[in-house]
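As you look at this complex, bear in mind that one protein chain is not there, while each of the others sits in place.
Coming up: subunit A.
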Amino acid sequence: MSAVIELLEKMGADSSLNNAEAFDAAIAQSELSVELKNALVNKNVTALERQLDVCPDTVCMLIPAEDDDGSEESDAKEE
């Protein structure tokens, strides 16, 4: 697993990293590049995205206001 993703996963999963000191220590102890460490310590998401070369504009909308099969009305009629 990529070291930075592994560390992020650990930060999400390990409650002992919930305090600032342990969080910073985990970053310091990692084998990551200085740039990545800085991005994590400063909680700089933009810098992290840039380092990892991911698109910052991910679309998260998963539902339409109105379905194209007209289910808004048909669902109600079924009842």
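By our rule, a residue touches a chain if its C-beta (ideal position, glycine included) is under 8 Å from a C-beta of that chain, and two chains touch if they have at least 3 such contacts; residues count from 1.
The rule is short, and it goes like this: contacts and distances are computed from a predicted model.
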item	value
The complex's invisible chain, by UniProt name, from "Succinate dehydrogenase / fumarate reductase iron-sulfur subunit", "Putative peptide ABC transporter, permease component", "Tetrapyrrole methylase domain-containing protein" or "Sarcosine oxidase subunit delta"	"Tetrapyrrole methylase domain-containing protein"
Residues belonging to subunit A that touch the chain removed from view	1-2, 5-6, 8-13, 17, 40, 43, 45, 48-49, 52, 54-68, 72
